[in-house]
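I have a structure I would like to understand better, so I am pasting it below and will then ask my questions one at a time.
One protein chain is absent from this view; the other protein chains keep their places.
We just call them A, B and C in the order they show up, numbering each chain from 1.
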Amino acid sequence: MDSGLTFERAQAALAAAVAKAQAIGVPMSIAIVDGGGHLLAFGRMDGAGWATVKIAVAMAETSAAFRSEGARLKPFVNDRWFNSIEVAGGQPPLAGDAGIPIVLNGRLEGAIGVSGGSGAQDRACARAGLAALGIHVPE
Amino acid sequence: MDSGLTFERAQAALAAAVAKAQAIGVPMSIAIVDGGGHLLAFGRMDGAGWATVKIAVAMAETSAAFRSEGARLKPFVNDRWFNSIEVAGGQPPLAGDAGIPIVLNGRLEGAIGVSGGSGAQDRACARAGLAALGIHVPE
Amino acid sequence: MDSGLTFERAQAALAAAVAKAQAIGVPMSIAIVDGGGHLLAFGRMDGAGWATVKIAVAMAETSAAFRSEGARLKPFVNDRWFNSIEVAGGQPPLAGDAGIPIVLNGRLEGAIGVSGGSGAQDRACARAGLAALGIHVPE
Partner (left out) sequence: MDSGLTFERAQAALAAAVAKAQAIGVPMSIAIVDGGGHLLAFGRMDGAGWATVKIAVAMAETSAAFRSEGARLKPFVNDRWFNSIEVAGGQPPLAGDAGIPIVLNGRLEGAIGVSGGSGAQDRACARAGLAALGIHVPE
């Protein structure tokens, strides 16, 4: 039976992303949303500014909305049609390296978004979170 | 006798657009609105992200509002007057290749909007939907 | 394998609800959303006013948001906390007899909403739609 992206799994992914952020010494916000873009789990580490909250959440929402890595959406960031979409109340999409869909058993179950460091650092933490779910994405 | 864009016709157009999307192997959202921009028929195919819902609907609304193909509205996408118009609650117009008016017997009866692939793919599906209504638009 | 609320199933539920509405002779709008409240399928029958579009969609969104039949939410319709929630861009919840969650294999996969007749008529059509999915809810 496929139990999808449970509370327990979302917490495990969050913890793994946090552990990676601690390892590289950069405070991060990590957000995990369900397939519909609604928040499942969130953590902000000591020293991460509150601007990172919205960025992490919006990157996760965007990857769920488009079923796509944020990196693939970058060509559209200045297109009006792209920005006319609200991924949450009033929030336009945010395409970033650290927004990655969570696909379990071939089904979109959610997405992760990370913010606080460079794009590469954020992505490394997102990848660590996904690895805890058995999902391996390229660097 | 002009019976306009009936439920049956809207469903037929939707089915034809879906068949085309299946043929080219790209999951799409297809929206058909009436002349007032209000939804008549909608379908989202397996694998199409939820961001496509709003795009397809907004493109159809925009073509109904301006009685014009979305492609012809592209010169205006950065104009303030264009964006000050709400085609639905808070939604500015969305000019896309796959927004096309539905004109039957010389009368604007609605519009179709499609989202999920490239502009050309979306438009091919919109055209297939219109062909089911006896409306033939150039590529 | 549980394939969830597929396009095909959503279309079948929509068709069954429409057939019921035709049988009782009342034009309806029928909306089916996924678990995140995002539109999957929609149809408006000939003679159904466009106000029914938003009602049907909002009732479905509300049942998905609260994982609850709209009828059970009626005690809250005048509560400010209830109305401060947006089930879609700017849209507060709409609790109605014809908003019913779609649960498949114990998992919330979406919801149906119907509008056009009396509460009892709308609900009869929603129930007919669900029956096509093997879901049987009391009158």
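Keep in mind that, in the parts below, contacts are C-beta pairs under 8 Å (C-beta built on N, C-alpha and C of every residue); 3 or more make two chains touch, one makes a residue touch a chain.
Every value quoted in this text rests on a predicted model; they were computed, and no experiment measured them.
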| item | value |
| --- | --- |
| Touch partners, limited to displayed chains, of the chain removed from view | A, C |
| Of A:Asp34, A:Glu69 or A:Glu109, the residue in touch with the unshown chain | A:Asp34 |
| Interface with the undisplayed chain - residues on chain A | 6-7, 10-11, 18, 34, 36, 38-46, 50, 53, 57, 89-91 |
| Missing-chain contacts mapped onto chain C | 36-37, 64-68, 80-81, 84-87, 93, 108 |
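One rule holds for everything that comes next: only the chains that are shown with their structure count from here on.
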| item | value |
| --- | --- |
| Angle, in degrees to the nearest 5, of the Cα rotation that carries chain A onto chain C | 180 |
| Euclidean distance of C-alpha centroids - chain B vs chain C, Å | 24 |
| Mean-CA-position distance for chain B and chain A (Å) | 31 |
| Shared-contact residues (touching 2 or more other chains) in chain A | 36-37, 86 |
